[in-house]
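Of the protein chains in this complex, all but one are displayed in their positions.
Up next is subunit A:
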Amino acid sequence: MEARKPVLNQKNEAVIRVKSAVPKNRQDLLKWNGWGYRDSKFIFDSAANEVRFTGQRYPIGDLRLPHLMGWVKENFDVDFSKPKKAQEVPPEEKFPKPQISPENLARITNLDISYSLKGLDRLIRAHGQTLHDIYTLRTSFFERIPDIVVWPTCHSDVVKLVRLADESDMVVIPFGGGTAVSGAVECPTGESRTIISLDTSQMNRILWIDRENLVACCESGIIGQDLERELRKLGFTSGHEPDSYEFSSLGGWVATRASGMKKNLYGNIEDLLVHVKMVTPKGVLEKNCQVPRLSCGPDFNHVIMGSEGSLGVITEVVIKVRPLPKCHRFGSIVFPDFEAGLACMREVARQRCQPSSIRLMDNGQFKFGMILKPESSYLGLILDGLKKFYVTKIKGFNVDTMCVMTLLFEGEEADVKAQEKKIYSIGLQFGGMPAGQTNGERGYMLTFVIAYIRDLALEYEIVAESFETSVPWDRALVLCKNVKEVIAQECRSQGIKYYMINCRVTQTYDAGCVIYFYLGFNHRDVENPVTVHEILETKARDEIIACGGSISHHHGVGKLRRRWYAGTVSQVGVDLYLATKKELDPKNIFATNNLIKAKL
């Protein structure tokens, strides 16, 4: 099928060819066995006996973090003298040979699409960012990795590839930004067919921008930071900022039903998406119009969104864009305890006056944020001391129960002011106290930095992971408490002495909210930390679901949460999904085994 020609916009602007921040050879810039940029990481400086964050990419870069060590020692009983170094990049001969027949390789070569059979290229596309993935990279090897990596550069390349794979019975696993935390891009271990990793990163143009309707058509491989940078140049923003947005791709967002930090103002991916193309073995699934909404039977956009690479390859997406807001301001409110903070969140949602972002960190996360404070000047220390004195002694807050709400306001100056006034007055009703812009800003900055800390933790026998859920308002508090208790109980029974479980509320809706948990433990006393972690996370998810929470709010199901899929959607739902799968991909070339194990 011939791809429909992209319509040029009124100004006849040329297609924007985006020079991505991340090169085609990812490992040149990014860690091959950890999170993010190679130059950015937490390191332990044994000479200074201190932890630092390297590089200048983030605001805490190259600053001393004097509070961190003590906290880590106290909470995790870490021995900094004994780091466990990760294994080096395996030499080429150590990688399994690609399982691909010369005929098939010739066919791919004939397509004139860039490809690689190199071991490392294949390895770094064999995984996402789950604890299991990273731990495996550091200590052992995956059972199965792709046999070949291909880099299509446009929709029609993908059409050709999918057709070829279908004809020659090869498996295609789409790969975007590699930030999945659901096991979605992992190769199914029993797969004997050739596995093609379809890397969308070179398919990252902004094909056109429609200023009248405020939409942009992008290829699916474009990553968040590139998209934002290019749109900002033109005075727009997509407003979609998941925590992974530096590296994750537009196609990945659609395939997992992503959610961004600023969804209150801009919406989740399902609100942003206006049109989408998905290449399947049966052809291209798309609509014939670019309309804001339509009443036309079940919406097949929702078959594409959340398909997790199992039904086809998402190639082009038309998404909404917004003019860049003039004013952009952070804020924060401290509450005496989590209950009060949550009640305030609920009230804000009831009044539907959420600013661009509103989050609530529990006491554990609040303290964790504090220990990541860089060393401040002498005056800064005094000021901090005074603030603490005021909050704890005059306002009577308990350091061991208080928590903080972070806020991000966006819009016209006057609107932001009005919003601030409203939020702070609601905060006051629940015993909250404004705690300044800096605390708010730090909270959001830490979101990006916190992903890096796991790599350091792994060196010192601490494994850590996050998981999330959505839950109706009336069950939110109990869910948080119960999950923490389940983790505590299970750690006890596993013989884990040092662990951390804390949470934050990251999104609010009319009918509920989103809870994000961080879990970490010192695994010195357990045999297999990844298995034990899986047990803990499984118990936690069982409890989440028993408490009325969901299988996932935005991380997706993948392989990690498959066991709860049928329970979530009913058996009829499973059969409906399987029927769809059978229709679109009868040979199961998209054999990701995400959502359910598809034996077709």
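Quick note on the criterion: a residue touches a chain if its C-beta (ideal position, glycine included) is under 8 Å from a C-beta of that chain, and two chains touch if they have at least 3 such contacts; residues count from 1.
The rule we apply is simple: contacts and distances are computed from a predicted model.
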{"item": "Chain left out of the displayed complex - its UniProt protein name, from \"Translation initiation factor eIF2B subunit beta\", \"Lipoyltransferase 1, mitochondrial\", \"Dihydroxyacetone phosphate acyltransferase-like Protein\" or \"Glycine cleavage system H protein\"", "value": "\"Dihydroxyacetone phosphate acyltransferase-like Protein\""}
{"item": "Residue among A:L120, A:A418 or A:I545 that touches the chain left out of view", "value": "A:I545"}
{"item": "Chain not shown: contacting residue from A:D39, A:D474 or A:D575", "value": "A:D474"}
{"item": "Identified contact with the non-displayed chain, of A:I124, A:A435 or A:V486", "value": "A:V486"}
{"item": "Contact residue for the chain not shown (choose from A:G235, A:P323 or A:G567)", "value": "A:G567"}
{"item": "Absent-chain interface as seen on subunit A, which is shown", "value": "337-339, 401, 474-475, 478, 481-482, 485-486, 488-489, 543, 545-548, 567"}
